[in-house]
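Okay, structure first, notes after.
All protein chains but one are shown in place.
First chain written, first letter: the chains are A and B, and each begins at residue 1.
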Amino acid sequence: MRPELGHFALILAMLLAGLQAFFGIVGPALKRDRWVSATMSAAAGQLVMVATAVGCLVMSFVDFDFSVRYVAENSNSALPLFYRITALWGAHEGSLLLWILLLAGWTAVVAIATQRLPRRFVARVLGVLGFLSFGFLLFTLITSNPFLRLEPPAPDGIDLNPLLQDPGLATHPPVLYTGYVGLAVAFAFACAAMLEGKTDSSWARWTRPWATAAWAFLTCGITLGSWWSYYTLGWGGFWAWDPVENASFMPWLVGTALIHSLAVTDKRGLFKSWTLLLSLLGFSLSLVGTFLVRSGVTVSVHSFAADPTRGTAILIFLVIAIGAALALYAWRAPTLKSNAGFELTARESFLLFNNILLVIAAATVFGGTMAPLIAEALGQGALSVGPPYFRPTFLLPILPLLALVSIGIHAGWKRGHLGDHARAILATLALAVALALAVVLGVFAGRHILAVVGLALGGWIILSSLVDPIDRLRRHLSLPRSILGMSIAHIGLGVAVIAISILEPFTVERDIALGNGQSAQVGAYDFKLIGTSNVEGPNYSAIRAEVTVSRNGRTVTTLFPESRQFWVRKQTESKAGMKNVHGTDLKLALGDDLGAGRWSMRAQIRPMITLLWLGPLLMALGGFCALSDRRYRTARATEPIPAGVAAPPGAAKEHAA
Amino acid sequence: MLPLFAALVAALLVFGALPVHAIDPAQLPNPQLEARYDTLLHELRCPVCQDESLADSPADAAGEIRAQIRRMLLEGKTDAQIKQYLVSRYSEFVLFKPKYSWRNAWLWLLPFFLLAIGIVVALRIIRARVSLVDRDDADPDDELAPPREERLGQRGRSTRDGDPAHVSRPAGEGAAH
Partner (left out) sequence: MSKTAAAHAKNLPQPARTADATRAPATPPAGEKPRLIRFIIPLAAFVAIAAVLGVGIKNSGTVGEIKSPLVGKPAPNWSLPVLDQPGRTFGSKELAGKWYVLNFWGSWCFACKDEHQELLKISSSSSVPIIGVDWRDDDGSARNFLDTLGDPYATVATDHDGRVVVDWGVYGAPESFLVNPEGVVVYKKIGPITPEEWNKNFASRLPPGLSDRKS
């Protein structure tokens, strides 16, 4: 009964989404204010129905209802409760449902948090979001219904994929999807602006917090995914330039460009077409990413099971949604004009380069990811593109960009006045280079040019980001959250750059074979196998090894890698033993039993990897801090004050130093 | 990103429950060979798996290819010869780095091409905007700017949003307070 209820709720949700789209887009056009209000109700109803459907599916998992095919395919009577719930998004159908839930959720938040914006504009935003919801719901109901039943019910489920039985699973997809779907809000704001034929830049101010929030979530989601796969697998690193990884990275690059471009449009009314296009591009890449993962078109460890019918359906939806948006753009963008000017060394100039270089980076990643498809489409046979391509081509636009960040951060709007900051710029650069050389030559005794360059660039960004906040605090000036957030985020960027510059050249990875009491040298550390024992888990049996790690004769830590055999799926999974010692990860994964008590193992030493997780965390934190700035909560129901006119007293008071 | 290791599961079904992991502690006699071996394993794709390098692939065929590479290294073959051999058996798909060929020229030249266009576009826009600077009355200060109490005598610096507040202090210029 319950699955049918869920199914029914999903159908209702789709109808409500359709109404939401209709009222939201047609209502304002025909100036029917009743329809405009109806949009909100439709959105609320859709959320309720989607939540109901999700609730039904979750309960089916919790109650071991193996008459539901999706549950039977992703669960088992021995599966712990926590994973029974997170199995909801463990495969294609459920993850789509998660996407739909998050889209409905974002829609609701938009409806609630935009009380001060013009009603018709908000209705259009909700209408566009409703159109997207409708498309996803239709696709789900037709091709990927999670409520299909098994007749007769399966006696037991075939269990959730063991790789997904990990805490990382619980956090990575929801956070990542929150980011993906959040970009739809920026997309909707842009479409609403185009539908209204707006030529001013007020929509940019309104969009900023939403775009920043989506970007921050996406940053967290990608980092969580990278962290999870690194931490879970006994081998491999944190980024493989896999097509699905790229599919999440491209929206992030465009999202970064977007939040910066929005700042320019908000501040000076410039780059309106750029900002519009970036808003459209960000979510379009999210959709393309969805497509790549589920259509079987690319070769990736992350792909869901391939299904050409689903692929075709998504592609059709893609073409309609993105095609319509880009057509709108082609129609409206030419009407956007601005007379603002700026100098070569002004902030706007740097942000222009920021836009361009980030888009180039995204386009390059896109080209590399699509290359195998293009080669096949042209009948050229198999083409394989991997890290040896992506690394150098990605660095080409990004290295100059990183340098520009440290300079541009000092630039003023309209007139750069960079000369005033020449001392600060040069001092920070010199200090960064000195520190970089000291670390690479001194701490790591290495001679990698790229490591020095990377470390210097990252250090320069951090130092440059500190200049303004420190100066403000010293002079007892205000430090608004937007500036604080910006500084924190840029510092996070610098930290991430430093982390990668250290990790790439100085990671050590070696396969060894140890018997009881034997030891092997890996990098600066000594790994010694003490012994093995048998362990039982909730749904697996494992062999656990005890290995002590020492350096210069002193024991640093003990690791406990396991080789787990899952009862149901009969898969063997290697669970790495890992400890973080002063920021460096020591990781050991069990391989095969070589007989006579000897085991093959893979040891990894990843220096300062904690920085790799800290950096993006700071970036996201900075984003959240910036979007909580007071300016986004001021009463701005009408158009912004044109330049040159005095601001109303209330607004000025809010920003008094 | 939900690694449904479809290929791995399928591989296990096809190849049987032989738990051959990617972990392969075979030894080579000297560190130079060891280093070359390591690099090769990361530059070559496992032809059977979904997007894994030979270093990280648990597939049986990958294990055999690794063994073959070790044999060829010990026989004194160069990296190029080893790669050529594998390409002749498993096609170019086994290379992670697309060959430098006319066929792949567009892929390798794309970033440079985009960069060139990008710079040209940027400079054109900047040139146009620079010419508007003096005709443009708008002062970025006006929009919700804080009071300009520090503006006087400070060469236009203030605490406006997004603008750095600090000043490098040449000798003789008064400090803020």
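The rule is short, and it goes like this: contacts are C-beta pairs under 8 Å (C-beta built on N, C-alpha and C of every residue); 3 or more make two chains touch, one makes a residue touch a chain.
Source: prediction; values computed, not measured.
Student: Which of these, A:Ala29, A:Val109 or A:Leu326, touches the one chain of the complex that we don't see?
Tutor: A:Leu326
Student: From the list A:Phe271, A:Phe350 or A:Trp413, pick the residue that touches the absent chain.
Tutor: Residue touching the chain left out of view: A:Phe271.
Student: Among A:Gly237, A:Gly416, A:Pro505 or A:Gly523, single out the residue that touches the unshown chain.
Tutor: Considering all chains, including the one not shown, the answer is A:Gly416.
Student: Spell out the interface residues on chain A facing the chain that's missing from view.
Tutor: Residues touching the hidden chain, for chain A, are 269-274, 277, 280-281, 284, 288, 291, 295-299, 306, 308, 311-312, 315, 318-319, 322-323, 326-327, 329-330, 333-334, 336-339, 343-345, 370, 373-374, 376-377, 381-382, 415-416.
Student: Spell out the interface residues on chain B facing the chain that's missing from view.
Tutor: 11, 13-18, 47-48, 50, 59-61, 63-65, 67-68, 71, 87-91, 93, 124-125, 127-135
Methods note: only the chains that are shown with their structure count from here on.
Student: Determine the centre-to-centre distance between chain A and chain B, using the mean Cα coordinates as centres, and give it in whole Å.
Tutor: Going by mean C-alpha positions, chain A sits 17 Å from chain B.
Student: In the complex formed with chain B, which residues of chain A make contact?
Tutor: 89-91, 95, 161, 163-164, 169, 172-173, 176, 225, 229, 234-236, 240, 242-245, 248, 263, 267-268, 270, 293, 299-305, 339-344, 347-349, 352-353, 356-357, 359-360, 363-364, 367-368, 371, 375, 380-389, 393, 396-397, 409-415, 417, 420-424, 467-468, 470-472, 475-478, 480, 482-483, 486, 509, 511-513, 563, 569-572, 574, 589-592, 600-602, 631, 634, 640-641, 643-647, 651-652, 654-657
Student: Spell out the residues on chain B that touch chain A in their complex, using ranges where they run on.
Tutor: 1-9, 12, 17, 19-26, 38, 42-43, 45, 49-53, 55-56, 91-98, 103-104, 107-108, 110-112, 114-115, 118-119, 121-122, 125-126, 129-140, 142-147, 149-150, 155-157, 159-168, 176-177
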